[in-house]
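With one protein chain withheld, the remaining protein chains of the complex are depicted in position.
Chain naming follows the written order as A, B and C, and within any one chain the residues start at number 1.
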């Protein structure tokens, strides 16, 4: 079954920052979309500067899984948009949060914590080695025991999140840190996958292994939620038994 | 070590509703405070109609564990107050959420979900039998295999929350439902205990067994957090290793 | 993709007990197989009294998901057979444990606990109402908010198991108890689903709703493990980095 995917990208770096544009001439969302072309996905792309901040109800209604990339403009996303997306997730839409999306209003809303972490950005990057700690998980399908991101921004522990439902990956950084880098959470009827590798000044979103993980994450987060009962308030006036 | 407990009670029913005042002449927070008198707690009481909605920074700063009871005025609690309490929880303050507090801004903020459930309120109440499913947990200390609430408001599944870290109790209702009624969650450095039995028109908060559970929950939620490192953003400019 | 299912049934009641034979003339495994006929499953059936106790290596090697029903002869299953099945599960085979299988050597081996519980067997049975607490889970696909087993053996809390990875169902019993009745566990690369409704003297395994749950459980437990890396000891003689 074709999965309807919307890649939402804040999209500001690409407008203002020539080096980012050089790496991602079709924006980050374009690079990800290209990397997912071999999957049975129907992909739409949206940015913060689109009408209704790229998150109108009609788009959400036709989205099975939403990808979220944001960095410098988290605060500009309107609370009303966050409310809309949250309700859509709770009703069964999947959410894949990428890299600096850890600090987005969206992810913090779903987690209930600050989602703080340690970080380091070096011009040359840090070598990141992503270890697959749960090779039996669908998101790990086809992955080797570990893979490397030659140039990465370091994200390190402690990561201020609720305990994940499942830990799929843990990263090692040459500079000396570790990080839970592939994590799942269920909220309401929706499934959330957080994947930390990715950055605007390194070509990580051109990496086929990263595409594979994101593609697996989308397929895992997809739930045929059309028919699912929403978790509504439910006034049961009469007892079932007296 | 004495635990500094603040019982926050919305406190509206007691002002407007004679039957509630008859059952709780010293308000719900008063009944709970009386029931905890045998513990090594220093208790303060606060309500929504107190200055700063009963949640000023100075009070939070001297609170180890906060109890939360609200029902009809959830929406009146200012977002700024919710923000303050959330940050205090993430920094290590305990939170005990009671009954209809499941729908408070406070609990929903910490959970990231709507916290919907099924419910039924009969004049005569439903018999609720609370089963202890995790008798090894500190919150279950001294509890029998089950205890009964003769007159209860039915709260039933599905309960729209993230998977609890620990399930301590599951309730049976004579009318035919089940409910996860004693649950723990860690968020940041703080511990959260949700306990569903309790109501404004039934004398549940005069019940010694309920006092025991709440008292155990407070002792469990207490963390000597004064010295704990907050989960801040942490810019590590230099690698530990080159 | 067709799932290769083996239904293993201890199969003793059907030999010795006329009332059981009357309800299950083709044995319990036969009733379950008939109920799964509408799924894309290739089903084999095996019993304790078959060669190698119905669990030869060749059969396990061609099994994607194994169902386990046992009751009065748990102790007769050889440790070597349990060893074989355990290793096959850890390598990715699914396991669905039914009803009194909670006390089998197989389930206790995988759990590490005694798997004790409370129980009551009345001639007329107890009414059991199974509540779906996690309607977003694949095992809950197509299920109503709750369904009833008119005549059931009561299984009640506390259930001595490790915390389940996911709780899909919680049961209510007319006699006054609750039970976590639909549970998932991952062990190694394998997925385990425990489903408590079922009994040899009640026609539960003829119930279409029970067939639906078991069928969903099998589809969930199936992992295309042929290619998955086993979780072996792995001697890495050389550091990746010096």
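Here is the rule we go by: contacts are C-beta pairs under 8 Å (C-beta built on N, C-alpha and C of every residue); 3 or more make two chains touch, one makes a residue touch a chain.
As the structure is a prediction and not an experimental result, all values here were calculated from the model.
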_Residue among B:54, B:92, B:112 or B:125 touching the omitted chain_ = B:92
*Kindly state which of the options A:24, A:159, A:185 or A:205 is in contact with the chain not pictured.*
A:159
*asked:* For a quick check of understanding: of A:170, A:192 or A:213, which residue touches the chain that isn't displayed?
replied: A:170
*Could you list which residues of chain C touch the chain missing from the display?*
86-87, 90, 109-114, 116-120, 122, 126, 154, 156, 158, 160, 162-163, 165, 174-177, 185-188, 231-242
*Residue-wise, where is chain B in contact with the chain that is not depicted?*
92, 129, 135-136, 138, 141, 145, 165-166, 174, 186, 188-191, 223-225, 228-229, 231, 240-241
*Determine and list the chain A residues touching the chain excluded from the picture.*
129, 131-135, 145, 156-159, 163, 166-167, 170-173, 176-178, 180
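Quick note on the criterion: only the chains that are shown with their structure count from here on.
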_Quick check: how many Å separate the C-alpha centres of chain B and chain C?_
37
*Multi-chain contact sites of chain A, meaning residues that touch two or more partners*: 165, 174, 186, 188, 231, 240-241
